[in-house]
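Report on the structure given below.
In this view, the complex is presented without one of its protein chains, the others remaining in place.
Note that the chains take the letters A and B in the order they are written out, and that residue 1 is the start of every chain.
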Amino acid sequence: MKKMKKVKKVVALMLALVLVASSLTGCKSDKKTTNTSTKQSEDKSGDTDKSKEPVNIEILQYKVEINDQLQAAIDTYTKENPNVKITLQTIGGGEDIGVTYKSRAAAGDMPDIFNCIGPDECGRYKDFLEDLSDQPWVSHANAGMLDLDTIDGKVYGLPVSTEAFGLIANKKMFEDAGVDISNITTYDQLDQAFAALQAKIDDGSLADKWPMLKNVTAVQGAEKWVLGDHAVNVALAPEFKEDVFAAYNAKDIQFSYKDAYKDYIDLQLKYSANAKDHAGAVSVGYSDAVQGALALGSVAVIQQGNWIYNDVNTVDPKIAENLVFLPAPVKGYKEDSIFTLVANYWCVNSQSDAKVKQASKDFLNWLYQSDAGKDIVVNKFGFLPVFDNYGDLAPKDPLSKGILDYMKAGKVISAVFKGAPGADWLQQVFGSKVQGYLTGDLTWDQVFDESAKEWNSMRNK
Amino acid sequence: MRRSKLGFWLFLAPCLIAFSVVELYPMLSGFYYSLTDWDGISATPKFIGLENFKNIFTNEKMFWSCFGFTAAFAICSVILINLVGFALALLVTKKFRGANLLRGVFFMPNLIGGLLLGFAWQFIFTKIFPATNIPFLQNWLTDKETGFAALLIVMVWQMSGYMMIIYIAALQNIPDNILEAAAIDGAGGFRRLKDITMPMVSQAFTIGIFLILSNSFKLFDQNLALTNGDPNHATEMLALNIYKTAFSANDMGMAQAKAIIFFISVAIISIIQLYFSKKREIEA
């Protein structure tokens, strides 16, 4: 009797559990089955080739800015290749993509196509990197474009695009002030141009045309990647002779160009709203400087890269058309150049099924090498080509054009920050310490000495 | 049916299984990882014994300054939130028109998630405050002290409505006739509050202090969204420091070791707090 009851109880509970569980799975598998069934019917109607088995690819990336365009590209591709289904997952702001990748890696469930750049990251994700050396695009890559993701002669990543950063200026403001900035090649010329513009602002003669204009520059002290990842190249690139791997292999850093960094930041601070009290710069973020200050016409120059074009454009298209690159001067090295970098790399998960890997490679190859793909990459994403077979294709925005001009003139410096001991050193150590300088808690010497010490201890772990 | 062992485990099973899988087991494996140099990705972490703990006590000055910042923050928010919550409760339990509406308004910040809340307040501190051109309202997120204050404001804004609700219930449990009798005996408003009202809600104070204490120590979302620890780690709290160690420095082993120190300290503090609160309750 007692036993019967127990059995009953067990059965009742199990039933409840099963009910709940099945309602869950039921709902989920519903969606999946509908998806596959539609796909199968497409298969039957369109493609009779039996060798083309259905493949599912997952892309996990972080550039929200190209999400819609990438999705459109995927739709185009999957229409041509109905056996391929591609899921695009884009991780928005607020969260670091690294956290997502790491948690997916911990789960042993890395996406089929993901982003991974530089020796540091590649070393960490080496178990997931597929050798792409045999891909057709490899031979077409422009010089140096594959280096960051090349280990022991093997290519592991397809470069997403070339980008550049430096000092970006609204040239119309300088024109209106009667200051010529078309031939600036030295730090001092830059300083004089800024001073001349600031003088015009202060005496009120620009108030008619640029009523909001108050300062020449704005320093984005809230963005540790602006101070760390990007600006730090002013000190690192000359020390390591523009060689990422020299930086990557360096146990110590001398900061022999620390004065160049200091002068570079001080130049921007000198003509900013925070010239007297630097602390205020710490609350100036990317959108304050780009969409707030530059796009509204309240400053003329900020340190940024070509990616800001769209953001300025959504606020004020006229100002966006007037943006030009000024050199980011590295005193004692090259004062007439801008910094170039590879935005990121597309990598293929080596642990995916063979046919998924092949399909992923095919898709990337289509995206960067087919005519339709090239058009999307250049005209929809707005990316600068990194391959030599793009013909005349080039983005139309003034900043991208500017980069091409600097490249043609050979006035570029290769950024080396990917050779530093990880994002942790760039942002949590160096970027943070520069913030400490801005708030007055640290001197420049402390910034460099302590950062060098950290570099050494991170490398010798 | 009485006390069948099978029934006990059967009723407990779903919760226990889920809890063990998502919390207990990961926590216990965290203990193991704290003794390794795991980077969070590698499949074969190296066992390094108590190296991580040794490092925390000898080299990690930043961890301890975050610890101090967090502890100071917890103390201030416990005091402030409970005070404000109690005051709001006193206010809305007075009978006047709109009291119910006010309750709703004060409770509303609880309905918004921490990250969104942090972004919304960042917007206020960095855009709206400066736009007023009042010197006092400039540069709130640019140093340790005002950053601390900003975090505190956000926390008070969010949590005092919650505390208010708890205190309202306690206040409503006080029989009206006691207060009236005291008033007739000539006790002034402040004395009635101090000698009658406060002792009678002391149990609610115990709960309030525990909730705020553990919440402030664990605070992460608001910290990340509002200041992200800037400038130069001055406003970095413990949970964020652990997070950065794990995901930015790729030192999962160290992060787990920090988490264990953090967990043990909060547990000790909570137990001490409960001990003293209970003692006070009995005396009162």
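Rule of thumb we're sticking to: contacts are C-beta pairs under 8 Å (C-beta built on N, C-alpha and C of every residue); 3 or more make two chains touch, one makes a residue touch a chain.
Keep in mind that, in the parts below, contacts and distances are computed from a predicted model.
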{"item": "Protein name (UniProt record) of the chain left out of view, among \"Biotin-dependent carboxyltransferase family protein\", \"Sugar ABC transporter permease\", \"Allophanate hydrolase subunit 1\" or \"Dihydroorotate dehydrogenase\"", "value": "\"Sugar ABC transporter permease\""}
{"item": "Given B:71, B:102 or B:179, the one touching the chain that is not displayed", "value": "B:102"}
{"item": "Positions on chain B where the hidden chain makes contact", "value": "1-4, 7-8, 11-12, 14-16, 18-27, 29-30, 33, 40, 88, 91-92, 94, 96-99, 102-116, 119-121, 123-124, 127-128, 131-132, 157, 161-162, 165-166, 168-170, 203-204, 207-208, 211, 214, 217-218, 220-221, 239, 242-243, 246, 252, 255-256, 259, 262-263, 266-267, 270"}
{"item": "Residues in chain A touching the chain absent from view", "value": "5, 8-9, 12-13, 16, 20-21, 23-25, 27-28, 31, 58, 60, 62-65, 67, 87-95, 100, 102-104, 106-109, 111, 286-287, 290-292, 295-296, 307-308, 310-311, 314-316"}
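The rule is short, and it goes like this: only the chains that are shown with their structure count from here on.
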{"item": "Distance from the mean Cα position of chain B to that of chain A, given in whole angstrom", "value": "35"}
{"item": "Residue ranges of chain B in contact with chain A within the complex", "value": "1, 4, 6-7, 10, 14, 39-43, 115, 119, 125-127, 130, 138-143, 225, 230-234, 244, 247-250"}
{"item": "Residues of chain A that touch chain B when the two form their complex", "value": "2, 5-6, 9-10, 13, 17, 94, 96, 98-99, 102, 105-106, 124-125, 127, 221-222, 224, 279-280, 282-283, 285, 288, 422-424, 427-428, 432-433, 435-436, 438-439, 441-442"}
